[in-house]
Every structure is written in structure tokens, then in C-alpha cells.
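The complex appears here without one of its protein chains, the remainder shown in place.
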Amino acid sequence: MPYNDPMQLPGVYAPLPTPFDDDDRLDVDRLKRSYEQFAAGPLAGFVVLGSNGEAALMDDDESDRAIAAARGVIPRGRPFIVGTGRESTSAAIAAARRAADLGADAVLVRTPGFFKAQMTAEVFVRHYTAVADASPVPVLLYNFTAVTGVNLPVAAVARLATHPNIAGMKESGGDVAQLADLVSSTPPSFQVLAGSASTMYASLCVGVTGAILALAAVVPEACVRLYTLTRQGRHDDSRTLQRELVPLARLLSGHGVAGLKAALKIVGIDAGAPRRPLLPLSEEATAQLRQAVGRVQEVTA
Amino acid sequence: MPYNDPMQLPGVYAPLPTPFDDDDRLDVDRLKRSYEQFAAGPLAGFVVLGSNGEAALMDDDESDRAIAAARGVIPRGRPFIVGTGRESTSAAIAAARRAADLGADAVLVRTPGFFKAQMTAEVFVRHYTAVADASPVPVLLYNFTAVTGVNLPVAAVARLATHPNIAGMKESGGDVAQLADLVSSTPPSFQVLAGSASTMYASLCVGVTGAILALAAVVPEACVRLYTLTRQGRHDDSRTLQRELVPLARLLSGHGVAGLKAALKIVGIDAGAPRRPLLPLSEEATAQLRQAVGRVQEVTA
Amino acid sequence: MPYNDPMQLPGVYAPLPTPFDDDDRLDVDRLKRSYEQFAAGPLAGFVVLGSNGEAALMDDDESDRAIAAARGVIPRGRPFIVGTGRESTSAAIAAARRAADLGADAVLVRTPGFFKAQMTAEVFVRHYTAVADASPVPVLLYNFTAVTGVNLPVAAVARLATHPNIAGMKESGGDVAQLADLVSSTPPSFQVLAGSASTMYASLCVGVTGAILALAAVVPEACVRLYTLTRQGRHDDSRTLQRELVPLARLLSGHGVAGLKAALKIVGIDAGAPRRPLLPLSEEATAQLRQAVGRVQEVTA
Partner (left out) sequence: MPYNDPMQLPGVYAPLPTPFDDDDRLDVDRLKRSYEQFAAGPLAGFVVLGSNGEAALMDDDESDRAIAAARGVIPRGRPFIVGTGRESTSAAIAAARRAADLGADAVLVRTPGFFKAQMTAEVFVRHYTAVADASPVPVLLYNFTAVTGVNLPVAAVARLATHPNIAGMKESGGDVAQLADLVSSTPPSFQVLAGSASTMYASLCVGVTGAILALAAVVPEACVRLYTLTRQGRHDDSRTLQRELVPLARLLSGHGVAGLKAALKIVGIDAGAPRRPLLPLSEEATAQLRQAVGRVQEVTA
């Protein structure tokens, strides 16, 4: 019976990285230790096996083991969201079912994007409807054009938003007009989550429910504070804090997984190095990152 | 003595269209009649010979006649801004001087963009510095990537913002993160004006001074109300009004000059048809536009 | 001992589709029947599990079963190339090894492309070097920018071309200047294969070894004839034949897998329907395709 009360997802979430060991194998111990550190923080919930979780570099067996280990650490009561996007509809369904079996509260399903020219609104609607019909837990749509090369049109989201098992979406792009459109084209119960930290404040202005941000894994307090300030109508303070977050947000966005893992090390969380073919962050870029992290910590101390 | 107190440009501005007659010649009478109508409205000021003024389709002599006619109608006290962008530095200087002689309060200077690959930050800085050094009136930078194919980098704007005769800029793109960046990278006296009506509210949130919007030529009261609501901190009302404006804003943006002129006719302002090769708006698109205009008038009545 | 004499790959190859049954499961019987039909034709060799083989929609177990079934049908002596690209280096190595175990003559390894911003020349060189070091059979690089969103730079190819176990590459883009560059930047033993049927003749002019074309699965004789005419220096005839092939080539390229499978049905080969989320070709598009196939058959009869 998946179709209960609509899931609510206000607040700030972090995509958690997946640690690998020195031989590039999934490192479950390191995963547990680092996730305990994340769980001790103030975030509203967590996403595992998202883009920043290097899910694209992992096979199904590794994914299952990572989910199971994470579930053991992430406390109940805070949404535990699992990335289960796949290129084929059948694989996406199977992944959602496995994640639900392993304790996911919801699944975050990235658009397929390999066959770009064929990914019409109609194809997206069919794909997501099939996945949502089959998934034991609520589905979140996931649009990440910079990575997939396709855009989930607002009109398709508007149609999908009425499905009782589709709870919301993550929009990773920083196009604030598109976010505003998504909010105004979907019912209030549909949870629009922003994915771009550089435009978090503007996204909240135009009505998103919350945000899923790599930045929030690194400086969770600052992100939560920005969320709270905006909710309290303290716009000048929000704008000021947003500006302070932009440089670090840009570095994280630009460096991807390697940047996230390096930044976590800077704040005392060991999530290892990225999996090949990804390279670890250069020393020069790490120094720059350290400075940006320090600046945020100083401002929000 | 151009370098007086910094020019202030708060509020909402409209780019005014240039009327042509049935033989595609500049129609000065129609220009005066229509500009009188604009001047009777609540807008903070006006831009002539901008992109929507079809400046790209006019020669220097026509431009001068249009400026002179406009100056005779636009009341003193509200900024009268003239578009004087040219591809060569020398022509841009000459155009700024002529506009100043004809009574412009400021000039809006679009980036050159023909030789795209060569338009580096360094080239932009030299070009604008030369123009600002020579212009008898304050210069506004003008970035309109969708039309020029080049982007004026924030770093170049930051350097130019310290020039005593550069008063601000118009950024036509709807990238709210870039607008926020422009605001935070320039001194408070530097006037950042947004050019995208769909993101006007979000742009005001991140700190722009005002906006120059084709939408404001068509529904000036609604645009001024959105500006005022946001300035008063009435964010929920602003968000609601912004949403109502988006459909019309999109149609105007999509149809360009032909859409603006058709919409003006709908609200009782005769600005003629666009100049060839531009075609007048189709009847079908005009009907859609009429509906969108009606909807805004209804909401803001 | 993979490093024998360099592999030679002159001529025209086809990427073979993967049949699925009505329940979207791999259909091994249909695969065998259709591959026997392909094997009876004049093509120089075959690629299975390429982009057109819907490899992106299949898991590793399905892939292995498809390879094994294909190997049983494709005659020895004509290169049997298997697509084994994966996003992670370790998965790409494992896939190459499995394919070799199952009888592949060479592996075609698409660039990783999920983490686009991080896919530098350096990353590609390390990735392919690791795969080629480990693969029991020769490796072909595979650049398909329209699908992956990344470009394998000529300079990276030039470095990789000296690896004793990298035999060549498939370049799917139709940029003839880039193909010419690849040819002139690599040793003569390095096999550059074109992937764009619309520019096959021009590609042969600038020196490619051969071509891997979906078009060749549908009208193999015509493609082989174009190859032969050009090799014989009959440029006028080549140009004429190329022109006749362009309309069908464009339709196949535009419709992707659905177009290929529909076109095969037209020529009497049952490869089933595409796997979800892909949709089968519409009747209208199929009719257009039938006409284009008929035109080529007429011209080359």
C-alpha cells in the first residue's frame, strides 16, 4: 500500500558520497563511519547513490550492499532516499524494488538519457508512470540536464505530479524560472527540491520545498541556517549568507565527486577517493577548497 | 563634466519600440504619439533604440531622428536612456556622443559580438573604457547573450564598475546566479538592471536595482506593482503576481519585436509593424497574446 | 598474449540490434535467427552490444548471454566486435574480459561520459590504457559525442594509438575535419572507422579505414558498393551513390534504435521492438522509412 499520505520533504538534504578502498572496491566500514558523522548533523534527510554517490560507477550488487549499510546507520524519522535511476524501465523498476526492500523511504529516479533524441515528454511520462506504479515506496523525479543531456519538461512533470506514488522531484539545474514554473505547475503536495546551491536562496524565494545539495554534506549548519532565515522572511540576512556560500558552492559544483570527497576530508569526514576513471582532486584545487571551506566556517561560526 | 554624482536607476523601465510606416520608413509622428502614451504611465524611465527598438535595423541618420523626436516627448526627470552599441569602438564612441548631443541622459552600450571568438574580457574592458572615457553622459553596459552570442564576464564588469562614467548595466539573461554575482561583485552605486521579466521577482530578491522589460511597455502598472511589492517585503504577494506575469512575459520574449508591437496594439498603442526582414505576428499568435494580456489586466485590475 | 600483429579492419561493418520479446526480455532465438541473416550478407564484420544494440538498456548477465548467442552464429574470419564500454574503469575491464572469454575478436569501448566536466584528456588516456592493458583482445576506442556529451580529443587518441593493444577507433560524429585529423595524427596501423553514414564517402576520401553503420545492417550491398567504388577511385559514382543513401541514413540516424528495428523488418529481418523506455516507430515514420528503403533498393538493384 504505497499510497498513503503525501510525503513531506521540507528542509535541506545532502547527497552522501560512497567510499571506496585503495583497490577501488566498495568500503562498507568507511561508509558506516562517515554516515554516522552525517547523521549526527542537523540535516533533514539524506540521499544515497545519487550522482554524487557515484552510483553511475557501481553495479547492482555493490549498490545493494551500500544501501543496506547506509540503512543501518541513517536514523529512522529522517527521510532516507535512494537513487535508483536506470536507463531501461525494467531495470529502474527492479532497482526501486530492491531499494525499498532494503529500507529506502523513497527513491530518486534520474531520467534516462542515453538515447537523447528519443527522450520525449511522452517517453518520460510512460517511464515514470511504470516505475511509480511498481515502486513500493514514493518516487521522486530527478532532472539533471548537465549530466544527462536531456531536460524533463515542466509539462511532463505537471502530468506526473498527479500520480499518487510520485511525491516530488529534484531539479538540479540552477534555472530559477524553471523552478518557479515547476512549483506553479504542480499541486502544493508535490515536493520540488532544488539541487543548485548557488541559487538556493532564489529557489526558496520562488517556492521550492527544500534542497538536496552537495554543499550541505560539507557545511550542513550553514545550509540549514540559510533555509531557516529565508523561511523566517529574513531576506537581507539570507541574501548575505547566500553570497558567502557561492564560492564554495561553485568549487564543489565544478570539481564534482573529487571536490566533494576532498572537502569532506577537510571537515573531518573520510569518504575516500573517487572511483576510477575519476581522479582525486589536485593539491592546488584542494588548497583553494580549504580556503573556501574556511571562509564559510568563519562567517557562520 | 560627466563624472558627477552616480546616476541612480531604481524601478522599472521599458524599452520603447520604433514605429515604421507602411513603406518601412521611420515614422516620427507615430513615434511621438506612442511615446506620449508611454510617458503618461507610471514607469521610472525609458530606453529607446534598444534591441526591442530595432536599432539593429536602423542607420545612424534614422537613429538620430528617432532620438531627437523621443527627447521632445519623454519628460525630463525620468531617465531617457539611448541604445548606442556598435561593433567598432570608434562607432560606439561617435554614437554615444551624438545621443548625448540629442539629449540622452545615459547610453546603453551592447557588447560587440560579431567577432565572437575574439571577444575576450580584455577586449570588453578596453572597449567599454574607451567608450566611457569619451561619452558625455553615463554609460550602461549591456549584456544580451541570446542575441550577441557572447557573454560579458562578471570579472570584466567588476573591473569596469569602478569607472566613474560607467553607471551600471543591463543583464538581459535570466540566469539569477549571474545576476547575484554581478550585484555582489560591484559597488552599491553600480546599478544592475535585470532584463528578463520571467525572473523579475527572483532578480529583485538577489539584489538588482531595477529592470528594463518589454513587458513593462505593455503592462506597466503590473510591473511597477511587482517591483513595489517586493521592495515592501511582501514576498508572497510578489511570488503570486510574478506567476501571473510569466505567461505573457514568455510570449513577448518568444515573439520578439513582432510580439511587442502586437501586444502594444492590443493595449491601444500603435507602434506599427516590425521592419523587414521581421514579419508581423501571425493572427493565431496575436490571439494567444490577447488572451495573455487580458489575463494580466484582469489579475491586476 | 594479446599483442600480435595489428588488427586490420577495412570495409563496412554493421552494429547489430538486440532482439527482445514481448515481455521486454532478451530474445535469444530471435537474435540467432536474425544474426544468421546478417551473416549471410556481404559485410566485413559485425558489432554487437553497441549503442544500436541497446547495450545501455541491458545488464551484464543479459549482455553475456547475447554475446554467447551471437558468437555461435557469426562466422569466424569476419571480425566479431563487442561493445563493452562502462562508466567505471573496473567495470570496463571486467566487461572486456568477459567478452573475450565469450569469443569476441575485439572490444569497442565507448568513452565514459556521466561525469562530463571531469572527463579530461588525461582521464581518457588513463581509462583506456588500463582497459587495454587488461583486455585479452584488441581494444577499439569509441567516441560518440551526441550520446555521451563528451569528446575524445584527437590528442588523446594520438597518445593512445601507440598502445600495442589499441587497434583503432570508431568515431560516430560526422565532422570530417576531425576524422581527417584522427587519420593524420595516428599511425597507419591504427584503424579509424567512421560511424556517420551521411558522410561515409567524404570520410573515405579523408582516409578512414572503414565504417560501422546502422545503415549497413539495412542495406549492406549499397554500403559495400560505396566503399568499393571509392576504393577504386570512381569518385563520381561514389558521390552519386552517397547522395542516394543520405535520406535513408538521416532517417535511421534520427529515429535511432526504433528506426533501425523498423527498417530491418522492412527488409525481412525480425529484430523485434526496442526495449522500454524506447517506443516503437510510429506508423507514419515507418511509412516514410519504407519509402526511403525502397528508393535505395531501386537505385542499387
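Every chain is named by a letter (A, B and C) in the order it is written, and numbering of its residues begins at 1.
FYI, contacts are C-beta pairs under 8 Å (C-beta built on N, C-alpha and C of every residue); 3 or more make two chains touch, one makes a residue touch a chain.
Computed from a predicted structure; not experimentally measured.
J.: I'd like to know which visible chains would be in contact with the absent chain if the whole complex were considered.
T.: Output: missing chain touches B, C.
J.: Would you indicate which residue among B:88, B:162 or B:232 is in contact with the undisplayed chain?
T.: B:88
J.: Consider the whole complex, including the chain that is not shown, and state which of C:81, C:206, C:258 or C:292 touches that chain.
T.: Among C:81, C:206, C:258 or C:292, only C:206 touches the chain that is not shown.
J.: For the chain left out of this view, which of C:17, C:83, C:113 or C:174 touches it?
T.: Considering the complete complex, C:174 is the one touching the chain left out.
J.: At which residues does subunit C meet the chain that is not included here?
T.: With respect to the unshown chain, the touching residues of subunit C are 174-177, 180-181, 184, 196, 198-199, 201-202, 205-207, 233, 235, 239, 242-243, 246.
J.: For subunit B, which residues lie in contact with the unshown chain of the complex?
T.: Residues 24, 51, 56-60, 87-91, 112, 114-119, 122-124, 126-127, 130, 146-147, 149, 254-258, 275-279 of subunit B touch the chain that is not shown.
As a convention for this text, only the chains that are shown with their structure count from here on.
J.: Could you work out how far the Cα centre of subunit A sits from that of subunit B, in whole Å?
T.: 38
J.: What whole-Å value do you get for the distance between subunit B and subunit C if each is reduced to the mean of its CA atoms?
T.: Those two chain centres are 51 Å apart.
J.: By the touch rule stated above, which residues of subunit C touch at least two different other chains?
T.: none
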